[in-house]
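Just one protein chain is left out here, and the rest sit where they should.
For clarity, chains are labelled A and B in written order, and residue numbers in each chain start from 1.
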Amino acid sequence: MLLGLYNYWVVIVLMMVGFYIVIAHGNLIKKVVGLSIFQTSVFIFYISMAKVDGGSAPILAEGIKQYSNPLPHVLILTAIVVGIATTALALALAVRIKEAYGSIEEEEIQKKDNQIC
Amino acid sequence: MLTHLPILQVIVPLMAAPLCLLLVRPRLVWLFTLIASGFTFLISSLLLQQVMTSGTIIYELGGWEAPWGIEYRIDQLNAFLLLIISAISTVVLFAADTSIRQEIPADRHTLFYVLYLLSLAGMLGIVATGDAFNVFVFLEISSLSAYALIALGKDRRALWASYQYLIMGTIGATFILIGIGLMYQMTGTLNMDDLSRRLPEVAQTRTVFTAFAFVIVGICLKLAMFPLHLWLPNAYAYAPSIVTAFLAATATKVAIYLLIRFTFSVFDFSFSFTHIPLQILFVVLGLTGIFVASTTAIYQTNVKHLFAYSSIAQIGYMIVGFSVSTVAGLTATLLHVFNHALMKGALFLALGAVMYRIGSVQLTQFQGLGRQMPLTMAAIVIGGLSLIGVPLTVGFVSKWYLILAAIENGWWPVAVLILLGSLLAIVYVWRIVEAAYFKLPPDGRESIKEAPLSFLIPIWTLVIANIYFGVDTRLSVQVAQAASQSLFGVSP
Partner (left out) sequence: MAFLVGVAFAIVRMKDLLAVIMLLGIYSLLSASFFVAMDAADVAFTEAAVGAGISTLLMLVTISMTGRSEHPVRHKPLLALAVVIITGSLLIYGTLDMPYFGSAEAPIHQHAAPRYINDSMQEIGVPNIVTSVLASYRAFDTFGEVVVIFTAGIGVLALLSVVRRREYTINDDSFNHSMHEQHLILRIVTKMMIPFILLFAFYVQFHGDFGPGGGFQAGVIFASAVFLYTMLFGTSTARQVINQSFIQLLAATGVLLYGSVGIVSLLIGKEFFDYSALSADPITGQHLGILLIELGVGITVASIMIIIFFNFVGRRNNLQHKENEGD
């Protein structure tokens, strides 16, 4: 059982590293990096699901009998694009925040906000 | 064409969005957006009519049947929500041209409308679809456009609020994605109807339990259910007024829809409520949310913040109705979805009018506004009364049904707590009324004119709807009841 699920467990560790970076680090760019790792690890998880032992890439060709499942591939292609869209928007926000607040560290931004109120 | 209504519902705003870029003058873009939204409303009314008379509508995209293709599945529940979303969108847009002239730089106006239409299309797409992964894709469309719309706010805190919302929202969406993946892993399908048939076989596995947990947590992040509500107050307070009016009345409703859809239709009722102690958890979190949020609202100096916290409390009421998990409880929740959209839509639009005239929504600036902007303040008062739950307003109807549902279920303490929550609402509404009517305007403020017609018309449309549906409850109750009955598998 250990060997059969090992792959998935490693992926879960990766997901959690990404998740940790997002919530624990204060630098806005670092958070985006963490989000990226988190999302990419979910992709790896889905793709691991799709693999069939002894199968090959799902492109029909002569002589190949076993194919790996194409559906997760399609889903992940979409998810990758969604991921980059989110990253681009997050980075644009970070640039604007830097211009407006002079900093991209969560603590400093919150301090500046509290000073105004 | 009539058979294609389900997809047209989403395609009209979706294609209108890039078309906006082809139009040159911003005024024209506004008109175009308004017409597109109007069409969307028309389609949703036709759809609701169709569904109420002939039952669930199924539409196979690409001609491929599910689960190999994606299908749209419209039943009473989604038709109801489609109506609410498109109605609010159209009404709010009336005031958009005037409002954004003050709040958003002129060169961004066209982009604003593009994003608005994308957000609308995204939300409609989430509600109309019958495919779980399609939900994720359209969730991201509506979320990304919402982040961008919020960030257009004048105050720099809008940027920070948008970023926080982005982070929390993306975590939520990724959780939902993980949940979908786990469900797919165990059943081999993404179609929600198919899932509901295949999940019971594997329902006892730990994987399905985990899938459920991740999907629900992800949805609750989007829903701003206590304690995952931290992104909402700032996002609503600092976004441009039209954006707040639109999102406050629609975005969280879509999340409630997803919650109901996943717990009742995908994972069926027995799994969600008996296998997992969801009832207790949600009733506790819902009630805590009501009290914490209402109390926080009382101490706010920024009126937009005040109403944002009030929204979190209202979401708490919807969660409580949901957790009662009877036909009556669900009817109450759906009624509150409808009513809250009307209430908050009107309130935030009115705040938008105030912002337009005096450039601020601080409570201190509200002093004397009762005399200077009588129609706008009257709208706010009626909205406030609706929040409290005074008879003759729409808020009373949903509170009534909610309390009845709780009592029917034997949950007397819950009914009492709901009433206490309304008392708290009285306090924060009174603060505004007191400032507006019983205090003198701050020094140095010349006479302010009443809000322009472009604001007053939509505000009062919503206010009158507030009162009308508070008195003649047939339409809303009928649809809400039909929807919850179909979810419980009882034929109406």
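Everything that follows uses one rule, which is that a contact is a pair of C-beta atoms (placed from the backbone, for glycine too) under 8 Å apart; a residue touches a chain by one contact, two chains touch by 3 or more.
Just so you know, these numbers come straight off a predicted model, no measurement behind them.
**Q** Could you tell which one of B:Ile43, B:Ile74 or B:Ile141 touches the chain left off the display?
**A** Going through B:Ile43, B:Ile74 or B:Ile141 one by one, B:Ile141 is the residue touching the chain not shown.
**Q** Please identify, in ascending order, the residues of subunit A that touch the omitted chain?
**A** 1, 4-10, 12-21, 23-30, 32-34, 36-37, 40, 43-44, 47-61, 66-78, 80-89, 91-96, 98-99, 104-105, 107-108
**Q** Tell me where the left-out chain touches subunit B, residue by residue.
**A** Touching the chain left out of view, subunit B contributes residues 4, 7-8, 11, 14-15, 17-19, 21-22, 59-64, 67-70, 107-108, 111-112, 114-115, 118, 121, 125, 131, 133-134, 137-138, 140-141, 144-145, 147-148, 151-152, 178, 182, 184-190, 198, 202, 205-211, 213-214.
Definition applied: only the chains that are shown with their structure count from here on.
**Q** Measuring from the mean C-alpha position of subunit A to the mean C-alpha position of subunit B, what distance in angstrom results?
**A** Chain centres of subunit A and subunit B, defined by C-alpha means, are spaced 28 Å apart.
**Q** Using the touch rule from the top, collect the residues of subunit A that touch subunit B in their complex.
**A** Contacts found on subunit A: 15, 19, 22, 28, 31, 35, 38-39, 42, 45-46, 49, 71-72, 75, 78-79, 82, 85-86, 89-90, 93-94, 96-97, 100-101, 109, 113.
**Q** Of all residues in subunit B, which touch subunit A in the complex?
**A** Going by the criterion above, the answer is residues 133, 136-137, 140, 144, 147-148, 151, 156-157, 159-160, 162-163, 166-167, 170-171, 174, 177-178, 181, 184-185, 190.
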